[in-house]
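One structure is given below, represented as structure tokens, and several questions about it will come after.
The excerpt is restricted to a subset of chains, each kept in its original location.
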Amino acid sequence: MKIGRVIGNIWATRKEEHLEGYKLLLVQPVNVIDNSRDRVPIVAVDTIGAGAGDRVIFVGGSSARNATRDNMTPVDATIVGIVDDLELDPSI
Amino acid sequence: MKIGRVIGNIWATRKEEHLEGYKLLLVQPVNVIDNSRDRVPIVAVDTIGAGAGDRVIFVGGSSARNATRDNMTPVDATIVGIVDDLELDPSI
């Protein structure tokens, strides 16, 4: 999984029908070592109530689809956790 | 999922038979923060009526295949939404 920051929302009226009802969030990947950000945000669905400003854990691939509990949802990125805290020592 | 711009079409007369009937679009990934584009366009199938100039959401991996509703379609990128609007604050 990767860590990212929710930086916004995206709307699509015309969309694949299995996406109906999902909130689509813009998530920018974050490097936890120096808090720098990757330049290209991705679009993730949210199933746990994340919102703008939250630091989140998101999953990719077929597991992103599983996380929606509907095998027909056409997604490849899903938010699965909101980060409370992290403890790291890069010098280990 | 990723965001891209539809920049063209691609035709293949000789192709895997399960691709018959699909429109193949050239999609260039876009960074929504500064609207810059990635250099390498990909080929995506379209199931929602997207066309040249549209800003779209596309999905990769096995979910791209699911989005076509036929598990034999040999695709790894499918357009699943046309972007109406987005709201973002990269400084969050």
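Just a few scattered comments:
As written, the chain order gives the labels A and B, with residue 1 at the start of each chain.
FYI, a residue touches a chain if its C-beta (ideal position, glycine included) is under 8 Å from a C-beta of that chain, and two chains touch if they have at least 3 such contacts.
Since we're looking at a predicted model, the values are computed, not measured.
This homomeric assembly is drawn with 2 chains in place; in total, the structure file defines 5 copies of the chain.
Following the convention adopted for this analysis, only the chains that are shown with their structure count from here on.
Those residues of chain A that touch chain B in the shared complex are 5-16, 18-19, 24, 26, 28, 37, 39-44, 52-53, 60-62, 64-65, 71-77.
Residues of chain B that touch chain A in their complex: 1-3, 29, 31-33, 38, 47-49, 57, 59-64, 66-67, 78, 80-90, 92.
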